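Got a structure for you, questions after.
Apart from one protein chain that is not included, each protein chain of the complex appears where it belongs.
Each chain carries a letter (A, B, C and D) given by its place in the written order, and its residues are counted from 1.
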Amino acid sequence: MKNNSYIKVDNVSKWYPVKTGFGLKKEEKQYVKAVDGVSLEIEKGEILGVIGESGCGKSTLGRILVRLEEPTAGDVYIDNISSSKLIKQDAKSFRRLVQIIFQNPYDSFTPRDTIEKILTRPLNIHSIGNSAEERRKICLEALEFGGLHPAEDIMQRYPHELSGGQLQRISILRAMSVNPKFIIADEPVSMLDVSVRADIINMLLQLSREKDASIIFISHDIALTRYISNRVAVMYLGRIVEYGDSDEIIKNPQHPYTQALISNCASIDPDELVEKINIEGEPSTPINPGPGCYFAPRCPKRVEECLRKYPDTCDVGNGHLVACSRLG
Amino acid sequence: MSKYIGKRVVAGIFTIIIAFTLNFIIINLAPGDPIKTLMGKETDDQQLRAALEKKYGLDKPLPVQYVNYLKTAMKGDLGTSIIYNKPVSKMIAEKLPATILLVLTAGILSLIIGTTMGIVAARKEGTIIDTIFSGFSYILNSMPSFWLGLMLIIIFSSKLKILPTYGMTNPRASLTGKAYVMDVIKHMILPVGTLILVEIPAYFRIAKSSVLQVTNEDFILTLKAAGMDEKKMFNKYIFKNAILPTITIFGISMAYLITGVALIEIVFAWPGTGRLVLTAINQRDYPTLMGMYLIMSISIAIVMIIVDIVYAMLDPRIRY
Amino acid sequence: MTNVKKGFNRFKHAFLDSRQLRFGIYGTILLLFIVIFAPLIAPENPYNFGPDILNGLGENGHLLGTNKMGQDIFSMLIYGTRTSLKVALISALISGLLGILIGGAAGYFGGKVDQVVSEIINIFMMLPTFFLILLIIALFGNTLPNVMIVIGITTWPSNAKLMRAQALSLRERTFVKAAVAMGETDRQILFKYIIPNGIFPVIANTTMGMSNAILTEASLSFLGLGDPNAISWGHMIYEGKPYITSAWWITTFAGLAIVLTVTIFYLLGDGINYTLNPKHINQRGE
Amino acid sequence: MEPILDLKDFSVTYINKYKKVYAVKNVDFEIYKGDSLGIVGESGSGKSTLAMGVLRLLPEDGAQISGTANFSGVDLTKLSEEEMKKIRWKELSVIFQKSMNSLSPVHKIGTHIEDIYRIHKPNATKEEIKDRFFYLLDLVNLSNRVYNLYPHELSGGMLQRVSIAISLIHDPKLLIMDEATTALDVVTQGQILDEISRMEEELDMTRIMITHDMSVVATSCNKVAIVYAGELMELGYVKNVLKNPLHPYTKGLVSSFPSLKGDREKIKSISGFLPDLSKRVKGCIFAPRCSNAIDICYNKKPEKIKMEDGRTICCHLYGGENK
Partner (left out) sequence: GNESNNESENKATEGNIEGEKVIVVRATGDPMTFNPDSIPDDYAYPIVQNIFNRLVKLDASKQIIPDLATEWEVSEDGKTVTFHLRDDAKWHDGEKVTSEDVKYTFDTIKENENYYMSSRLGIVNSIETPDDYTVVFNMNESDVSFIADLGWYGTFILPKHVFDNGQSWEENPASKEPIGSGPFKFKEFNQGESITLVANPDYHEGAPKLDKIIYSIIPDDTTAVEALLNGDIDVYEGIPAASVDELEASDYIRLVLNEYPSPMRIIFNLNEEILQDINVRRAIATAIDREEISQKVFNGIQKPEYNMYPSIMEWATNSEQTAPKFNIEEAIKILEDAGYKKDKDGYYVRGLTIDVFEDGGYPDAAKLMEATLAKAGIELIVQVHEFNAWNEKVTIQRDFMIELQGGFMGPDPAALYKRLGTGEYSNVGNYSNKKFDELCTKGVATGVQEERAKYYKEAQAILAEDLPYIPIVTYAAYDANNDKFINLPIDGEGKWGWSEYTFTDIK
């Protein structure tokens, strides 16, 4: 790993205190460790895929990266400047630098404004374009660029008058309109139909290539993640368990969880079916996990050590990092 | 939870103290004072006024009065009524049962009736029944309570002659035991009825909207698909989900009505705290007013906490 | 100007779609008509204390009779629309505005702000309204605008509670988070996202509060607040009280006017709510 | 062999004051015992409506059903609500799209179970119910403690499993799963699909699986029906349809899935979006988005054509003169 990456996520954690039950007796304070000591590095123009089961903290990580949420510990550095410092000094320029595309396009826009209003807002906020007329033109161009025809008509519509795919595209266009250098795409296609999601994916790819933006692509669709990203991080209960080149991770998974994940990931080609690796037990909760490897209770390959201590991360070559005791 | 309650209680005490102070200031700064009542309408003897002001300490500066009053209040003593020369706590204690009887009966009944109407209207949304119930609730909502009360008196006491006109008991008879209870019940019917009619719209509205909302929840579909009959589904599942918001209304109206039933208590000559407050207002009986408003503040604060606790008990999702 | 046209079409569709809105609009037009043309509609000047005392319906040409002062009830009703409507609308506006702003801020900012505001709401519920009013008269004089202000500032807590609940849930919505990420300031989020999307339950509540405002106006004038010469429905109801058995028409018609007006506003509010609700503009699935 | 469910000319139209929505149009298919049929289509294409239509759970005055739906020889469309109640859940069970919200938040899981169990077996004892439910919980890999928990105390995946257990409580002959696994991560999803397949063998169950994820169909179904805008486009064995899609729409769908381990081919999308279902179209409903559309596609509805490999297809490209 290079040390001077554009984006550096340094040991970031987010613990939510758990509201205790309705007992009148005092209980010990518990935490949901949504994100627990995550470190990542992303280059300019790179797309990093983050995969993991639902509830493993992917969105929380995303929200921390755009500072919608304060991390409990750790910090994010953009171009070697701490983002907590950045946002304190100049919130506006930080917002311009970092953008997020949300999971749910249907809820990403205020239902009472037209698309025109929605799209010109960020331009207004960041004083892009000199006049209302000019901003309008920028929006029209953006819509055309996003393949939303006829742009004039779309601008006059309200969010509920558009399909999910169109909304998601607008969501991306809105994020792009301020020319961010770092974009978090939180499951941008999970709510969309297969027939339109290719458009979105291709749009993101174009974005990273043309504007040299760094993108974090959060998803639980592994095939799609591999398709779009250069590198992939696999998360389990708030921690990264495996990290590396995307083809490497998909074709040669080392962590038992990644292995299970990929084996369960069906292809539509009935011939491509592989032997599924089953994970036993209930899905675990992120409330005070540990002390050993978080995956250990469900791991088909666990050894005694797994239950005792959280494993250190080790490099199995080519920047392919794995956190598993058996490999350490 | 206990920590949460503790925090709420502390906040509540602060709130009460602030409200108490504001009450003191507002009540004392507002024009008028109890001396006029003591002197009688017919005289304006300045000498008498000065003597009375001195006697009740009203000649002192307001901050001094406040500190003095606070001192006695801290000891749990609400002071003595200037007008009736009677301990305020005793006067309130005498009147509170009558009001609580009225308010609680009416509160519970209107909760039941209003909610039932709301539920029925929601289940038959868009039908004649819904329209009738909603119209009824609009009309009740726009009706002054004294007018309603008088109407009921005219109909049931004057025209039909089946119910007593006023009061809590028959003044001519000194009844005891069961006969007394029956007498009180007979006297309660009209004021309780009026209060119920006044309170129905609030419960109706909240019940109707929350039932409509719950009926559209996804889990209802599951139960329907499972073949559960409407009645059971309603009684057990929709009801428990929809009833939650009414609890807030119920709690707050209980707290408010301790003084808020004044108009109805006047129309029906019901000897309760609402009238006590209104009389105290007219006479500017400062200690009684402070006492009553303090009691009301405390009940509002308590009700707020209780509502939250009850909510948490009924709704397993809420945790503190 | 496709914008205007589209807006108009939307309105036309909604108008046809929602019976409530239709009746609400007809009713409002009727009320406005009465307010503007009161002198033309009213057969008499209601400030004129005529010689016909306590006439019944239709007696001496008084459609709805007269009161003890010899004023024509029908004319009073017509003129009363002006005062009552003004009081209802403006006090509702004040109460709604305060409730929306304070409740919205409490819900959106949450945490300490919320706690403090909630306690302030509680304090307001604990204050002695009567003395507050007397104090306001003593300090600011007794005028009709003060009546409206008093009603407004004594009724906002319920609106604030509603708005707070709305804001609490809205601030978790994605579009609010998106706005934050976009760089919107807190103030703009409150005014552009939270309030417009959470305002409807408050509007419904405020409509129901209007009838109370109309009645309260009358009781306040007995405390010396307001213009004793202003003719209002609330006044008619209170003044007719001793005549409930002997001259029922004094209170009854004023009461009906209130019911009717509140119903109109309720329909209007409901209709607007229905119309602006995205789910109803277009009957889409999701 | 008798089909367990046989739809003929099945249509559902939503009717409200100002318009009609033709959500399901003239659908025919049959399912035999032991089959597992995947229904695939875009959002809003009428999949849920079809399921609800069969179950007769559509709003009474808001929807109109025509055609027949023979379930074990009974036409469901003709049954009264009472008769339908007897069949639902006992013989014909369903798991809904939003299992997150499919249980009342203020009642315990156990309460739901008891009440639902007693609908068809009113005299069942608590023990009996518990026995049955614990057996099912075991099947879906959940511990018994779930019985005493509230829905919000379970994670989405657990709730989904609970929903599945509840739907199986009366041993139904036919199970309809409406996007039952869409919200889950792949591991959980894979697990559940496995359990389901195992149970199918154990319980001798037939299944309809509604989804828009083709990979789910690929792994867990033997037949697939592709629907578009309420109409059936292609229906056949999974191995044929997905391997060798014929209908242009199916082709489009298949090509928008990236391969997991193969080459990174550029994925393609189908341009345009779902037509307005409140308008009746003269020709093929897919024609406006179809890159292979010819004149006739815009003017005439295609016939349903049976192919040799057992699939049904509805496209002019394969009908009549073009064959």
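Please note the rule applied: contacts are C-beta pairs under 8 Å (C-beta built on N, C-alpha and C of every residue); 3 or more make two chains touch, one makes a residue touch a chain.
It should be emphasised that the depicted structure is a prediction, and the values quoted were computed from it without experimental measurement.
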Report task. Can you pull out the displayed chains that the omitted chain is in contact with? Result -> B, C
Report task. Could you tell which one of B:Ile153, B:Val211, B:Met233 or B:Met290 touches the chain left off the display? Result -> B:Ile153
Query - Contacting the left-out chain in the complete assembly, out of B:Lys3, B:Lys55, B:Lys71 or B:Arg317 - result: B:Lys55
**Report entry** Positions on chain C where the hidden chain makes contact
**Finding:** 47-49, 53, 68-70, 134, 137-138, 142, 221-224, 228-229, 241-246
Query raised in the report: Can you name the residues of chain B that touch the chain not displayed here?
Result: 30-33, 36-48, 51-52, 54-55, 83-85, 91, 94-95, 98, 146, 150, 153-154, 157-158, 161, 164-173, 175, 266-269, 271-272, 275-276, 279, 282, 284
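Note that in this section only the chains that are shown with their structure count from here on.
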Query raised in the report: Hey, which chain ends up farthest from chain D, C-alpha centres compared?
Result: B
Report summary line: Expected list for chain A, residues touching two or more other chains, is 164
**Report entry** Junction residues of chain B, two or more chains touched
**Finding:** 316
Report summary line: Residue positions on chain D within touch of chain B in the complex are 55, 57, 85-86, 88-90, 94, 96, 98, 101-107, 115-116, 119-120, 150, 152-153, 163, 166
**Report entry** chain B - residues contacting chain C, complex
**Finding:** 11-12, 14-16, 18-19, 22-23, 26-27, 29-32, 135, 138-139, 141-144, 146-147, 150-151, 154, 158, 201, 205, 252, 256, 281, 289, 293, 296-297, 300-301, 304
Query - Of chain C, residues touching chain A in the complex - result: 2-3, 6, 173-175, 177-184, 192-193, 196-197, 276, 278-279, 281-282, 284, 286
